[in-house]
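One structure, as C-alpha cells, below. Some questions next.
Heads up, one of the protein chains got dropped from this complex, but the rest are sitting where they should.
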Amino acid sequence: MIRIQTQDFDVGAEIAALRSGRTDVGAVVSFTGTVRDQAGQEMGDVTEMTLEHYPGMTETELERIEAEANKRWPLQASLIVHRVGTLKPGNNIVLVVTASAHRDAAFDAARFLMDYLKTHAPFWKRESGPSGDKWVEAKESDEAAATRWSRNNAAE
Amino acid sequence: MIRIQTQDFDVGAEIAALRSGRTDVGAVVSFTGTVRDQAGQEMGDVTEMTLEHYPGMTETELERIEAEANKRWPLQASLIVHRVGTLKPGNNIVLVVTASAHRDAAFDAARFLMDYLKTHAPFWKRESGPSGDKWVEAKESDEAAATRWSRNNAAE
Amino acid sequence: MRLLYFAWVKEKVGHAAEEVEVPGDVATVAELIAWLKTRGPEFAHAFERAEVIRAAVDQTHARHDAKIGDAREIAFFPPVTGG
Partner (left out) sequence: MRLLYFAWVKEKVGHAAEEVEVPGDVATVAELIAWLKTRGPEFAHAFERAEVIRAAVDQTHARHDAKIGDAREIAFFPPVTGG
C-alpha cells in the first residue's frame, strides 16, 4: 500500500495495522526518515523543510516500486507513506514497512524500497535556514545505492 | 540499550523514546521478530513457543553485540529488546532499533545486530504443537548470515 | 501538449504548468528542451544546464533521447530528492 499525505504518521500504529490478525509473519522491518536540523548544507541549521511532489506520477511511481519489491521478495505486506508540505526538524518524512516470514526478505525489500524511492519517486526537498532557502541537491551516493539492485528486470 | 523481559513491547513507543528530543536523527530502522504459526517444523502448526535464556550471559552478550555495532557504524541510538517465557503465534519476540544520521548505517547496524543476536545470544526456543514439543534447531543460514560481517575485529 | 515544471525548474520558468503547441519537427525530449530555450530568457535560464534536468513523459521517467510521440503531458524537474 502507498500513501502520500501532509499529516504525520504513527510508526507503531502503521506497523500494527500491517501485522493485524496475521500469524504467518515472522519479520517486520520499518524505516523512518526524519528531518535533520544539520543536513550537511553549507548554510547551517535547517529550520524548516518543504516537500514538493508531482501528483499523479508520485503515486504511479511508488506503486511501481512497491510492485517490483513484491516481485523480488516474498513479502506478506508492505507500506510506503511519504509526507509532503512543510516540516520541522525531528518531523517524520517517510515510512517504509515490510513484513515477511523471514528477516532477509524484510530487510532487503525495505532497503530496496528506500533506495528506489530516493532516486525515482518525484519528490523535491527545499530547506529553509537562517540564511535563506535552498533546494536540496541529489546525492550521487543515492544513485550508487540504487544501482546495487540493478538487474535485467530492474525497476529502472 | 538492551532489555530482556517477559512482558510485551510497544514498537512505536520504543522508537519514539529512542528519537525523543533529538533533531539530528535522519534514519530509524526497526526490526520486529514475531512468532509464526508455521515455523517450517515437520510437526505442523505451532500453538505456543517458549523462550529460555542464560541470565547473566544474555545481558553481557547483547551488550557486547550492541557495543560492536556502535563501533562499526555512527549510531545515535540503538535498542535491543528480547522477550523470554511463553509466547503465542503473532506475539512479539525481539525488537532491534537503530538511529543514525544516514540510512545505510541504520540498515546495516540493525541487520548486524539481528545476525549476531541469532547466532551469539544465549536464547533457546521450544515450540509446542498438536503433536508435542520440540526444541527449535539452529539454522545454518543464520551462521552464514553472521559470517558476512566477519573481519579482524569481528564480534566473534 | 501540457508541460509541467517542478522545484527550481518551476521557479526559474516562473510557472508550474502550461499548454503549448509544439512544432511538428520536435521529436524527442532533447529537442523539446532546445525549443523551450528559444521561448524566452526565463526558459534559457531554467534549461541552461540541460543535462541535469530530468523529464517524465506521461508521468514516466524518460531519457533526453526518448521520443515524445503524442504524449499529453511532459514534466521537467531536477533530480529527485525525496525519502
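Every chain is named by a letter (A, B and C) in the order it is written, and numbering of its residues begins at 1.
Please note the rule applied: a residue touches a chain if its C-beta (ideal position, glycine included) is under 8 Å from a C-beta of that chain, and two chains touch if they have at least 3 such contacts.
The shown structure was predicted, so the numbers you read here are calculated from the model rather than taken from an experiment.
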{"item": "Displayed chains contacted by the hidden chain, counting the whole assembly", "value": "B"}
{"item": "Option touching the unshown chain, where B:R19, B:H82 or B:R103 are the choices", "value": "B:H82"}
{"item": "Footprint left on chain B by the chain that the document does not show", "value": "33, 51-54, 56-57, 60-61, 82, 93-94, 114, 117-126, 135-138, 142"}
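Rule of thumb we're sticking to: only the chains that are shown with their structure count from here on.
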{"item": "Chain contact topology (line, ring, star, complete or other)", "value": "line"}
{"item": "Most central chain, Cα average position", "value": "A"}
{"item": "Whole-Å gap between the CA centroids of chain B and chain C", "value": "48"}
{"item": "Cα-centroid distance, chain A relative to chain B, in whole angstrom", "value": "23"}
{"item": "Numbers and ranges of chain A residues touching at least 2 other chains", "value": "33, 114"}
